[in-house]
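Quick one: the structure is below, and I'll ask about it shortly.
Removed: one protein chain of the complex. Kept in place: all other protein chains.
Note that the chains are named A and B in the order they appear, and that numbering of residues resets to 1 at the start of each chain.
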Amino acid sequence: MEAVVLAILNALTLISILALVSIGLAIIFGMMDIINFAHGEFMTIGAYTLAYIQSLSFFLAAGGRPWTRAFWLALIPGYAARASGLEAAPWVGAFWLALMLAPVAGALVGILIEAAVIRRLYTRPLETILATLGISLILQKGIELTFGSRPQIIYDPIRGTLPVLGVDYPAYRVFIIAFSFVIITVCLVVFRNTQFGLDLRALIQNRDMAEALGINTRRVSRLAFMAGAALAALAGVLIAPLASVEANLGIFYLGRAFFVVIVGGTGTIAGVLAGSGLIGGLETALSYPMHPSLAFALVMITAIVLVRLRPRGLIPGFSFAHELLGKK
Amino acid sequence: MTEPLLVACGLRMNFGGVVAVQDVDILVESGELVCIIGPNGAGKSTLLNLLSGALKPLAGTIRFAGTEMVGRPMHQYARRGIVRKFQGASTFQWMTARDNLLVAGLGVAANSSGGLPDIGEALQTIGLLPQADTIAEALSHGQRQWLEIGMTLMCQPKLLLLDEPTAGMTVEGSRTMADLIQRLKGRFATIVIEHNMGFVERLDCRTLVMHQGQVICEGRFADLTQDSRVRDVYLGRPLRDASDR
Partner (left out) sequence: MRLALLFRQDPINRGERAVLVTFGTLVLAAMLYPLWASTYGITVVRDIMLFSIFALSLDYLWGKAGVLTLGHATFFGIGAYAMGILTIKVGASSLAGLFAGLGMAAALALVVGTFLIFAGVRLQYFAIVTIALSLVSTQIALSSSALTGGDAGLLGVPPFAIELIGARLELSDHLSQYFVALSLVTMVYLGLWLACRGNYGKILAAIRMNEYRARSLGHDTDLHLLIAFVVSAVLAALSGAVFAAVSGFVAPDLVGPLLSTEVVVWVAAGGRGTLLGPVIGAFAVTRLQQEISSIAAGLWPLILGILFVLLVFFFPDGVISVGRQIQAMLGGRRTLLRRQSA
């Protein structure tokens, strides 16, 4: 019984992270049927924001003329990160600051990508794949060149365990689950109950009609893109203490996120939750009896089978491709 | 008496909760020309989708030349002789008119014992001989409509399904189209969906009127124009009871 609770909690942790990363992807995919291959990089940016702030705090704590040093170090983010490894008590506030700043960073990079690339390609889905693939390579390498190729050192912001349903579970993971739950609930409320959410849903169903009805589709798309990037960055901050923070952090989650979106159905948050539940749950369950990479492979194969059986996803959204294929 | 070419019975199709086609029966003899008219949303295009294999009906059968067609893949319909011209022009944009016709003919010709119809002749029939080597993208909308007709002819159809063939054409073009269809009558059967009443009148054939997924009456076009039910349907008035008349 204890093992089951443990497994469920582990699954929930993964599902929470996957959901945060996938919401942005699902909305964009649902809105414009384009795939942003650089979406994983938002997550990486979030994680590196945390690494950067934490390493900055070391220098602040190291004494001397901290503020001037911090000023110069802020200009050369990599320097601080590379030189971290000094033995000093990490400033706990770094995590909470990162939690606030990372979404901003993600949104900024997101708006840059959207303006420079995606906006010009939104009627050409396959070109978008190629262009965003290029961008993801550029971003990854850029991060690696700035921060160095060694994994960043991240300190746990919350130590200790909490008793959950009779099991002592790491408090930090409980935080992840709770925090994600709050964020996703907010997303759902925005999606279902606000004007913006209504405009978004209209856009997803029929872009031309939405525009004809006077909805500023470009503005809505842009905002949705930024929001998705911010969510992914948030996920990056959350996962950073648990994962190896390297330049290619985003790729692993991107792969899973794609299948979450495809299996769950594009264009709806409910679909994202369904997909995350399935992919996250399955992967967690399978990683007990077998090697995790094999579990990953099996989940991929299952997802492919599901795509075949239900090409419109578990909770079908609206998408160009299905119109294109003549499927009704 | 031989069996009609097309015998479709009890066809039904829903989209979500909307009934698009409801218990429709259609009979078409070899070489016969039939028109289907009706207000928007009557289910005419859906019916054509069902007859051409683009959609699978929820219920009903479609017997064509003695064979049951429901459930077969769409390309089989064309190979057996049911060929459709789409609403709007759906051509292969970046290929020349000549190549468009070639590809159209190959689908059927490469899988049957007959030969490929003469492309030059097809170009002549649709009046695009001077544009033979122009890319479809560069043709005008009306010319593309004609190219589409040509493409369907290249498939050596036994039953031609035309979905609003005069849409976007000039009056002159519609007249030429009507003449062409009259000329081809007898060579193969044709079902025409149209909104252009002048065109339908010119064709002067058996006409069906559809409304809200059902066929409410049929007869010669001249007779139908007198029918009060048809007028009601087009003017949006509620259908009067049969006892009312």
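Please note the rule applied: a contact is a pair of C-beta atoms (placed from the backbone, for glycine too) under 8 Å apart; a residue touches a chain by one contact, two chains touch by 3 or more.
What you see is a predicted model; the values in this text were computed from it and never measured.
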| item | value |
| --- | --- |
| Touching the absent chain when the full complex is considered, from A:Leu130, A:Leu165, A:Val186 or A:Met209 | A:Leu130 |
| Identified contact with the non-displayed chain, of B:Cys155, B:Met177, B:Leu208 or B:Val233 | B:Cys155 |
| Which residue of B:Val108, B:Ile126 or B:Val230 touches the chain not shown here | B:Val108 |
| Subunit B, residues in touch with the chain not shown (by the definition above) | 52, 54, 73-75, 78-79, 83-84, 86, 90-95, 99-100, 102-104, 106-111, 116, 135, 137-138, 151-152, 155 |
| Interface with the undisplayed chain - residues on subunit A | 33-35, 117, 120-121, 124-127, 129-131, 133-142, 144-145, 149, 255, 258-259, 262, 291, 293-294, 296-297, 300-301, 303-305, 307-308, 311, 321, 324-327 |
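Heads up, the rule we're going with is that only the chains that are shown with their structure count from here on.
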| item | value |
| --- | --- |
| Subunit A-subunit B separation of Cα centroids, rounded to whole Å | 50 |
